[in-house]
Structures are given as structure tokens and as C-alpha cells.
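Got a structure here, written out as C-alpha cells. Questions coming.
Every protein chain but one is kept in place in this view of the complex.
Here the chain labels run A, B, C and D in written order, and each chain numbers its own residues starting at 1.
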């Protein structure tokens, strides 16, 4: 078993423990009932997604400064994992919304900006596919990632800047009972670890792809020459 | 090498081409008027709801006109392979980009000069300096963003389609704040000055980001 | 020489190119969703007015997606000068035109398959067979017209801009009747069957006119 | 018998007379080169002969038919190689030819033959957009001969071909009537017994193995 497999197993185990905490340790919300348990994963995965997009931002900036292929691989991995976690937030939120608001979707600033976030990074992945692989894709994607990050603060502050149907900040306002807060903090930590492990694994995959494609690393090419074609 | 001279030369070249062929502005202006017409039919506007619907149509038409104008400005260069020829000169890519952005924005502003009177004609909404100011201020930031991504997608496959996909999400702040500003200028509740200052903030943010990023998009 | 075989070959070629490059459909679908988003912000939709605003946005998004899809299908041929190569064969221009129109319409229908669920998801409007039928029926006539003018402008300068200009006025009947059909399918007053039969009449009229005119547009 | 009779062909772009009253008779099986400086009107003439452009004035008869009245029928006889290759970049070389087989109403089995003729068999699976300039030109030539046309109109087909251009073109033109515009006098002399020289849109007359005086 290599260290990626060990890390993956560890992260999944942590998530299972978090799940146990969510269902057996955290108290049931007296207003919303059990559906409120969505909260833990909903918010955690949003925060994990923000973290992933921060990786994209930092990776992009570093790539543009010194063309480090490693930074670009981090950015690539971060974008993919971030889109996954944004999807989780969206889906969880929609399920929650259906039960408490009676509709999967309403148009408010939080929901819309989150959807836009998803679209921006889906666009990021599309740019990677459509641009010339290698330097051009890396540069263009870095630019998209840097501009796209503008939406992350918009998502976060949307509930304070505009009036929304989506609830405002509860965690930093100390509005949670201690058991809920503890469960939330633990779930959040586990989710962030999971995201980090996913980025690490994806990074490894991207490294292997880059090695095969040899788009970034000049030194490798001279070593791995193909046999002469028969004339 | 003076970047202003380069930007000026590029902008003049684009405007002169447009003047010769009259490709963009007349058709775009007529297109905007048609969009207003369609909006009119699609929404059953009456005097009560005009002020709440007109801004939406204004921004939709502006967004699509902008996409076409910015997309066109770089697509034409690409079709002719003249973008590469420009980039093969020692002129700075940022200056080239600035020149193209200025020319495209001027074309879009020419279209706005048609659209705003037409809007108040069709919908009976007021046509005030406040409305004009809001639209112009929004145009600055939208043009910077739009040209940046237009320059990017000009060198990528599927450019007609990638351009809206990349640009629209980042235009949304302008559409929201601009829509708010226009609505309040047309007499609906909402703070005009707040919306305008938000627009100016976004303008500054994206102008700075764009001028930093232009190098990476056009270089290569 | 069998015109159906030609049309089929042309349509298959276009769809295969699209499948290879995936240029149009994914980006168009995302673009439609963004248009829904923007429409939403522009208009402050709530549950009371959703049924009266959603159809307008639906048709606006559809119109712009259609313009892009139809414009693209001929612009690509022109950029590559392959339109002339096709017309240099003994194949009938009407069959070639039909093949391209069918392919473009299929792409547009693929996008509608994204748009209609998204519409009802975002706006909470009903997603019924009636709505789907109205949109599909309108698509037929709109596609015929759109492709005809796309074929025409592909051989003219300023095609991106001339296309909406020529097409939109003739699409307006579809937009009005279609909008009416969708609104009544969504529960607003108005006769659904009347609107649909109007749509069908327009379909027939424009299909006939288009097939007669295609020859003159593509020949030469 | 005359394959092609052109009578007073004139084409104007605005006030610019790109082609000025050019007469031409080409017998069946004959090969004719069209020479002339840049801008002399070669492309304009060849586009008219290929019925891709309608002349401002003049008459054109191909295989006894009025070329612009019976354009559709004529296209079975006509293979045209233009400046631009006109290919579908996302389709492979083979798929491009297969598509044009369908449009030409000929059997797809012709594709292999055409690919072999232009020497693209080994890259037939590659997308046309990824071929080099010369390979694209070869593919365009392959397309022009799919339907085994009797009359070939070739506008600088040698422009980006490799050193085997002359052999390739000789093979194509063998047994067919052909009009070949080129700048390569050696090639013209080798392939075409007759030469038409254009200058400023006017014909300087045709000649046999003309020694062009510059």
C-alpha cells in the first residue's frame, strides 16, 4: 500500500467518524428537525471548496511568476476538487432548501453567486481542455483562476451585502449550541483533510500525465527517445 | 518604445477598418433596437412595470452587444492571422491589448448612444444623465474584462462559445450594480450613489487585474 | 442523385465534427444557464411574477442561442472555404442546406433539453409537455429561417452582425406566439391551442418559403 | 472536339478590370498552362472556368453545354483545386474524402485510390486541421479527383507541394483535359504543350512552349 492509498483510507475513515458525530453526537435541531444535519457537510464542503480555489489562485499566481509546472499542477488539482466540493454544497443546499423552503432553488445572492462560482471553475476546466496543452493552457487557466477567485468573497459576503433568503452567518456569531459547534468544527476539519488528500492524489495523477505528455519538462525528453523508425 | 503610441496606432487602425467597412456599429445598433423590440413583446410592458423591466432589457441587450463587439475585435485578427503578426513586433502586448480594448469600447459606446434614447422611446422611461453615467461607468470595467477574455479565446478552439462562458460570470457584478443604479435612476427605490460607488470599485479592481493579466494572455 | 443522401451526409458530417470538438453544445448549454441567471438578476423575479417573466427570458435565451448556433454552422464553413467546395459538387444546394439546418436544429434542441429543466428549476415554473411541445414546434420554423439567413450572411462581410439583423424581425412571430403558448402552458390566461396552431401555420409557411429560397441563397 | 470554349470573358471588380476579353479554346485531352505575373488575372480566369465565379461578360461553353446555365450538370465533369484547401479540420483526411464522395455521388471505395494518388495513405487517420500546409493541399487535390473528372482546373496546385509535385500533377492530368495556373515555368513547360500568358487581365495569346520574355 503506498502513501496515497493510506492517506485516502485515513481521510475516508475521518469522514466516517464525522458522519457518526453528525448523526449520533450532534443534537437534533428543534425547529427544522433532522434535516438540519445537512448543515455540517453543506458548510464544510463550501469552506473546503473555498480552500481549493485559494490553491488555484495561489498556484496560478506562482505559475505566472516563475512558470513552475508544480504550481500549475496544484492549480489544476485544486480546481477539479473545488468543483466537486462546490457541487456537494449545491446539492446539499438544494435538498435542504426543498424541505425548509419548499423549492429546490430560489434566487438570492448566496445561491446565485455559488452557482456562478461553480460555472466559473467549470469554465476553468474547459479552458484547460480547449487551449493548447502545456504553457498556453496553464497561463490562460491561471488568468481565469485569478479572476474567478473574485467570486469567492462575493459568495461569502453575499448574505451581509444583500438581503437573502439564505441564512446569514451563524458560526462567527456564536449562534450555535456547543455540541453543534463542536460537531461542525470536527466535520470541517475532516472535510478539509479530505480535500487536501484529494488534491494530493490528483496532483500525483497530474504529475504522471505531465511526465507522459512531457509538456513542461525539457530535460526528460532527451533521455526518453523513441527508437529510430525503420526507413 | 512608447506604449501610448502603440496603443493609439492599434486603436486608430481598428477604428479606421470599422469606418471603411462599417461592419460593427450599424448592425449592432440595429440589433440592439431589435432586442428592445423583442423584449417589448416578450414581457408585456405597461406604464406601471416599465421602470422595473426596462433596465433588465437594457442590460441584456448591452451584454450581448458587448460580447459580439469584443469577440469580433479579436476574432477578426485571428481569422487574418494578423494577431500573430502584431505580436511578432517588439511592441508591448499590453499596449496592443489596450489599443484594441479602447477601440472596441468606443464602438460599444457608439451603440449605447443609440440604445439609451431608443430605450426611453420604447418604454417611456426617463433618459437622464444618471442613466447615461451608470451605463458608461459600467462599460469601462466590462470592456476591460470582455477584451481580456476575447483576446484569450481568440487563440483557443470554440471561441464564440467560450467567450460568453468566461465573461458573463464576471460581468454579473456589473449587471447587478448597474441594474440597481439604472432602476433607481428611473425612479424605483434603491440607492443610486451606493450602486455607482460599487460599480467604480469593480471598475478599479478589474482594470488593475486586467492590466496585470494582459501580458500573459497575449504574450507567447 | 438522391437529395436525402446528401442531406444526411451533410448533417452527419456536422454532427460528427461537433462530437469531435464538442465546441457548440456544452458551451451553449452553459451559456443558456448564464442567460437565465442574468435575466433573473435583471428582473427581480418572485413566485408571483415568475410565470409572466420566465417565458420572456426563455425566448430571449433561445433566440440568442439560436443565433449563435445557426451563425456558427455556416461561419465555420466559410472560414475554411469549404462551403465553396461543397457547392462545387453536383449535390443540390437545397439538400446541402437542409442537411446543415437539420444538424444545427439538433444542436439547438440538445440545448433546449438543458434549458427547459433549468428554467423550471430556477424559476419554479411548471415543466410540462405543453411547454416542451411549444418550444419544439417553434424551433422548426425558427431553425429554417435562421439557417437560411445564416447561409446568406456567411458569404457577406459583417456576418456576425447581419445575421441577427435579418433573422430577428422574422423570428418575432414565433417569439410572440411561442411566448403566448408558454405563458398559457404556465398557467397565465390565453389560449394554448390557438397559439400552437399559429405556430404551426408559421412553421409551414416558412418551411415552404425557405425550401424555395434556399436555392437562390446557396447557388452561385 | 473542343472541351472548353471561352468567348470574351471579362470580369471587373468595381472599376478594376481583372480579366479583359479573354478568348480560349481547349480541345479534349489538351493541357494548358496559364502564366502571368502576380495580379495578372489567373485566379479570376480559373474561377470563371470552374464556374465558381460568374464573369461580368462573356460566354463559356464546357463540353458543349452553356457553363452557367447547366452548372449543376457540368460539375460531374469538373475538378477544381482552389487557393484555399476548403477542408473540415475536425474530420480526418479519410472522412473528408468520404464526405465529398457522398456529395459527388460516387462510391466511397474511391477514397483509398485518391489517398494513394496524392500520397496521404499513411496519414489518412489524422485530422485535416493537423496536417501541414502541403498535406492539406494534397488532400484538396485528392478531393478534386474523387469523381474522376474529365476537366481539371488547377490554381497553383504546386504552390506548397514537395519536390514530387511535377510527377503527381503529370499523373493527375494524364488522360484528362486540364488548365493549370502556375508560376513555375519549368513545370508548365513539362506538363503543358500550350501556354496562355496573361498580363493585366489581357491575354498575350497562347503559344506552344512559349519562352516568356520578361
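As a convention for this text, contacts are C-beta pairs under 8 Å (C-beta built on N, C-alpha and C of every residue); 3 or more make two chains touch, one makes a residue touch a chain.
The structure presented is a predicted model; accordingly, all values stated were derived computationally and were not measured.
If you put the hidden chain back, the residue from D:11, D:110 or D:138 that touches it is D:138. Touch with the chain that is not drawn comes from one residue among D:59, D:76, D:185 or D:202, which is D:185. Between the chain not shown and the residues D:8, D:162 or D:193, the one that touches is D:162.
For subunit B, the residues in touch with the chain missing from this view are 1-2, 5-6, 9-10, 13, 16-17, 20-21, 80-92, 96, 220. For subunit D, the residues touching the chain absent from view are 13, 16, 35-39, 43, 83, 123, 126, 130-135, 137-138, 156, 159-165, 183-185, 212, 214.
Here is the rule we go by: only the chains that are shown with their structure count from here on.
In terms of their C-alpha centroids, the spacing between subunit A and subunit B amounts to 32 Å. Distance between chain centres (mean CA atoms), subunit C to subunit D: 38 Å. Looking at subunit B, one finds that residues 157-158, 162, 165, 169, 172 touch two or more other chains.
Residue positions 112, 116, 119, 123, 126 of subunit A each touch two or more of the other chains. Each chain pair that touches appears in this list: A-B, A-C, B-C, C-D.
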